[in-house]
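Note that one protein chain of the assembly has been removed; the remaining protein chains are unaltered in position.
Every chain is named by a letter (A and B) in the order it is written, and numbering of its residues begins at 1.
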Amino acid sequence: MRLAGRYLLLSVLALIVLFPIYITVVNSLLRPDQIASRPPGLFPTDPQWGAYKEAWEGGHIGRYMLNSAIVTTGIMVGQVLLAILAAYAFAFLEFPGRGFLFVVFLTTMMIPFEVVFFTNYQTIADLGLLNTYGGLILPFLATGFGAFLLRQAFLTVPGELRDAAALDGYGHWRFLWRVAVPLARPTVAALSVFAFLSAWGQYLWPLIVTDDDRARTVQVGLAQLRREALNDINVTFAGVVLASIPLVILLLAFQRQLVRGLTAGAVKG
Amino acid sequence: MSAQRSARRRAKDALLGYALVLPSLVVFGVFVFYPFVKNFSLALHRTPPFPGLPKKYVGLDQVKDVLSSSEFHKSLRITIEFVMLTVPVGIVLGLLLAVLAHKQLRGMGIYRTIFSSTVATSVAAASVIFWTLFNPQIGLVTYWMGRSGDLGVLEDPKTALIAVAVTTVWQNIGLSFILMSAGLQGVPDDLYEAAAVDGADGARRFWHVTLPMLSPTLFFSAVVGSIMAFQAFGQIDILTRGGPDDATNVLVYSIYEDVFRAGNDGVAAVKAIALFVIVLILTIVQLRVAERRVSYAR
Partner (left out) sequence: MSGITLSGVTKRFGDTIAVDDVSLTVDDHELLVLLGPSGCGKSTLLRMIAGLEEMTAGEIRIGDRVVNDVEPKDRDLAMVFQSYALYPHMTVRANIEFPLRSRKVPKDQRALQVAEAAEMLDLTDYLDRKPSQLSGGQRQRVALARAVVRRPAAFLMDEPLSNLDAKLRAATRIELVELQRRLEATIVYVTHDQVEAMTMGHRVAILDRGVLQQLGSPQEVYDRPANLFVARFIGTPPMNTVRGRLETAGGTPVVRIGADGVELPGAAAAAAAADGLLEIVLGVRPEHVEIVTDGTPGALTATVEVVEHLGHEQHVVGRLGDGQLVTVRQGSHLPAPPAKSSVRLAVRVEHAHCFDPETGARLG
């Protein structure tokens, strides 16, 4: 009986958590008048797919998703790459000032983007990078958190492997790519997924550095769609569904890595 | 001879080290440290009323003005209210879901996926969804509350911040659930078994075994959640634009408005420094506690 109670409670909570997502999907398949009718329709009895086409083309969601995909990929690849390079230096190379520089990297974690975004806007504007992918990507290329995490992973690579590789004829650069990175793959994967998730969801920065369609990302596009498409509210819902698809795929395909990435900080703390 | 070679090799290694660190350092320099330092200079200069006029050095006057202004106080109060409205609820909900879904039972995988699902929504998506739910004409929440046609919850200064908080809590449920579940996984099973042997029932086990073992996770989530809440922006911009009547004008949103509506980056810089100090304090508290815990563990 207690088991039944647990399942009941779980199911009720699951319904509550899922409801906003469910209603979004349903509403994307209803006509605006059906959405506004009272009592509200909670099932798509006669699904209409037109809203998706309208969001994709009329609402430019297609273009925005492409932009988002490019920017997100750029940020993810850049962050992981730069973090790998820096982490390798901190873990395997000796150079004067290494400890200090590592602290510098850690310090960046204490300066939130919200503290510096408006000056960065000025910098990007001065560089002539407003409304460009570069402007959206550049400020996020480096990550102190990622470098820290990868350094920890690299430090678990046994020193004898480095020695063996040195005798086998592999210098630092080839050791990095052929041994260190493959061995740190779980961390690299977690970091990549985490970077993708946060980059895809960015809102403040794309909002201020884009004011036309050229580079505008889908998150800003959603807000715009909501403002402009009040009469076809189903199109807004369709846009939300479309914009969420990459993250849903990410969640389903890389759940383990995602959990690792999200909890990485928690384990450290 | 050998010394020469080893000196050369060491120099080569060092050079490679700097080269590998350099790209990150450049990015940090341009997009973290430069703007961070620039804030202090901006804070000391008053922005002229018309663009084109030179900025005027005013020392700490502007800092004092901003920090003592009722507008800043209100914004700070709202931000703290927002933190209090979102963080504890988020943690309790995440913990509840995690504890319920923790047992290895048939079908738990589905519940876990559902409870994690909101991490697949962005702040903007969640905000747009809830904006429609809260909408006075078509919103289901309004309809079920029997407020259709009335002043919408987002237009009512008394409820706007709560509505924004609800949106935020929902969007963060997935993250909170994942963090709490990971924390629960860290509680060794033999502790439960010991407690079971001792005859502790479910509730006692929760309070005396689970919760103490989970306290690092809870604490970490509280700090990180607070830092995130202090940085909230997207949900405000989409749901209320800081309104009505500044009822949801949190710190970051007011910084945004100072710069991009009023063109006053001097005032914005002072607020940004304040935000930095708050986050710094939270971080230091977090590090201190983590450190103390490490030394206990030893």
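In the analysis below, contacts are C-beta pairs under 8 Å (C-beta built on N, C-alpha and C of every residue); 3 or more make two chains touch, one makes a residue touch a chain.
No experiment lies behind these values; they were computed from the predicted model shown.
Of the options A:Glu94, A:Asp168, A:Asp211 or A:Glu228, the residue whose C-beta touches the omitted chain is A:Asp168.
Residue in contact with the omitted chain (choice from A:Pro39, A:Gly99 or A:Pro158): A:Pro158. In the full complex, chain A touches the hidden chain at residues 158, 160-161, 163-170, 174, 179, 182-183, 185.
Quick note on the criterion: only the chains that are shown with their structure count from here on.
Every residue of chain A that touches chain B in the complex is listed here, in rising order: 3, 6-7, 9-10, 13-14, 17-18, 20-21, 23-24, 27, 35-36, 38, 40, 82-83, 85-86, 88-90, 93-96, 98, 101, 104-105, 108-121, 123, 138-139, 141-144, 147, 172-173, 197, 200-201, 203-204, 207-208, 219-220, 222-223, 225-226, 233, 236-237, 239-240, 243-244, 247-248, 250-252, 255, 258-259, 262-263, 265-269.
For chain B in complex with chain A, the touching residues are 10, 13-18, 20-21, 23-25, 27-28, 30-36, 38-39, 42, 96-97, 100-101, 103, 105, 107, 111, 113-133, 137-138, 140, 143, 148, 170, 173, 175, 178-179, 181-183, 216-217, 219-221, 223-224, 227, 230-231, 233-234, 237-238, 252, 255-256, 259-260, 265, 268, 272-273, 275-276, 279-280, 283, 286, 290.
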